[in-house]
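Shown here: the complex without one of its protein chains, the others still in place.
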Amino acid sequence: MRNLTRLGRVLAVAALLTFLLGPFLWQGLTSLTPEAELGGRGWPSHLTWRAWAGALAREDFLWSLFNSLVVAAATTCLCLLCGAPAAFALARLPVPGRGLLLGGALAVSMFPPIAVVSPLYLVLQQMGLLDTRAGLVLPYATFALPLTLWLLTSFFRQIPSELYRAARVDGCTPFQAFRWVLLPVSGPGLATTALLVFVFAWNEFLFALSFIHSPGRRTVPVAISLFAAEHAEPWAEIAAASVIATLPLLVLTVLFQRRIVAGLTAGAVKA
Amino acid sequence: MSLARRLRTERAQAILFVAPAVMVLVAVALVPILAALWLSFHRSILLFGERAFVGLDNYALLLRDTRFHAALLRTLYFAAVAVTIELLLALPIALLLHRAMPGRGFLRAAVLIPWAIPTVVSARIWGWLFNPDYGLLPRLLPASDVNWLGTPGYALHAAIVVDVWKTTPFVALLLLAGLQGIPEDLYRAARVDGAGRWTLLTRITLPLLMPAILLALLFRTLDALRVFDAIWVLTEGGPANTTETLSVYAYKTLLRAGNFGYGSAQSVVTFLVVMAVGVIYLRVLGAGREG
Partner (left out) sequence: MASVSLVDVEKRYRGGVLAVSELSLTIADGELVSLVGPSGCGKSTVLSLLAGLETPSAGRILIDGRDVTGSPPAERDVAMVFQSYALYPHLDVAGNLAFPLKLAGLGRAEREGRVREVAQMLGIEALLERKPAALSGGQRQRVALGRALVRRPKLFLFDEPLSNLDAGLRAQMRSELKRLHARLGATFVYVTHDQVEAMSLSDRVVVMREGRVQQVAPPAVLYGKPANTFVANFFGDPRINLVPPRILGRPEHPAALLGVRPEELELLAQDAPGTQPARVELVEAVGPESWVTVELDGSRLTARVAPGSEPSPGEQVWMRVREESRLHAFDARGERLETP
């Protein structure tokens, strides 16, 4: 009887892994399949890196990787810069209207992005930031802020209040206590938040599609979606580009899976 | 320093700490919503650079626009089906992950992979799987002559598959967190009282998991109502607009047709629909908490 349930569990795990990883692995396999054998029956006769070389040879694809990196990194920095002090204050200081702020952040997290596309388009156009990477960072940071505030406030609350009190008695102003004691101690929380914001910014599609036209400034998601614009779909190359586009995130996820899970669930459970 | 002055200073300092975040949120999120509302009261075609005040004309147009009604219903359908499937799949996954077993860390990392992959890439992956000429699935599935992405009716469900694949892991993680919050002692006591597996599940696990389930429902429903990425990459709203959801229709109106006035009206209504659903969920969640 015990063995049956164990067998059942093994099968369940196998099914789960197939479901989770199968599609992605299939894409990987496709990217290594010779063009001529795509859609054929059975395994490819041999694996080739041609599609990968082809994808990486495309200048605008390489640029898109760079653009995504820059935008995601900048977004993460901006979110942490704005979010960390705010979260600290929400956790430890008498903030007037804290309920309103948290409620407002919650509301923003529920906005459909399409709703702000039109006015943001016009504003960015006015400011000359349309079709620039900088023009993406501010909207990205804004929509990542609720998540940032959520996570960081809960992390700051978890730091024992006696630490803050000790810093105050030792002579710190609230800002000094934040800068010299709370911030260093909140390292893990900042790292988790940074990871989640980075993933969010890297994956964002709608704003990138709406606000950027020049091929050289596109981010990765947009580049992938437009890959075959010029000629007949190079399926293997598209597959290769997809895998390449995902690799940075995959590496981060595998390295920091514990942190990411903790962050995703902490943010949610505290909500 | 007098007491009153100190209290005032501390308040001012607290405000300074939150000021950057508040300014960003207000400037880039709240103001644009109001601006979208303002735009929706105008007739504004980007190409012609004109803008004329037309009051509620755009909304009147919406009421008559069958394409919009279709998009609305389709979006609601999409959300309902996708979220239900995700929940039904996520629960067993969460239960599975909850058990201590060798390789749990690896399994958890695997669970995160679909979440980490950009939605656009997920859509590409499934688009490839569904591809009528080269795809794996048409060959494996019985109704193999159907071009999933090219057939009205089927295409929307292909999009649902993408959404389910990408977000079930996230829901599973939320439920897992909920499961981890249930004290072991409850199960032990119930087992001593003679409860079987099914009873444990329905009498203990599910009721205590309700807050996590409702929370997952809230997040996922809102996300599903706002869906854009997967659909755009998969079918761009086709074939024949049969996968067009609210966000997709609004996008086309705004940035393909350049019709900012009407597109803004669509956006505002989309916003109201999503927020309404959100508020309803929050009410239920709040009531559930007190209960």
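Just so it is clear, A and B label the chains in written order, and each chain counts residues from 1 on its own.
Following the convention adopted for this analysis, a residue touches a chain if its C-beta (ideal position, glycine included) is under 8 Å from a C-beta of that chain, and two chains touch if they have at least 3 such contacts.
These figures come from a predicted structure and were not determined experimentally.
The hidden chain makes contact, of the residues A:L7, A:A166 or A:V251, with A:A166. In the full complex, chain B contacts the hidden chain through residues 1-7, 10. Mapped onto chain A, the interface with the missing chain covers residues 160, 162-163, 165-173, 176, 180-181, 184-185, 187.
Assume only the chains that are shown with their structure count from here on.
For the pair chain A and chain B, the distance between C-alpha centroids works out to 16 Å. Partner chain B is touched in their complex by these residues of chain A: 9, 12-13, 16-17, 19-21, 23-24, 26-27, 30, 38-39, 81-83, 85-86, 88-90, 93-96, 101, 104-105, 107-108, 110-123, 138-139, 141-143, 145, 149, 173-175, 178, 199, 202-203, 205-206, 209-210, 220-222, 224-225, 235, 238-239, 242, 245-246, 249-250, 252-254, 257-258, 260-261, 264-266, 268-269, 271. The touching residues of chain B, when paired with chain A in their complex, are 10-11, 13-15, 17-18, 20-22, 24-25, 27-33, 35-36, 39, 92-93, 96, 99, 101, 105, 107-126, 128-129, 131, 133-136, 165, 169-170, 173-174, 176-178, 181, 212, 215-216, 219, 222, 225-226, 228-229, 232-233, 246-247, 250-251, 254-255, 260, 263-264, 267-268, 270-271, 274-275, 278.
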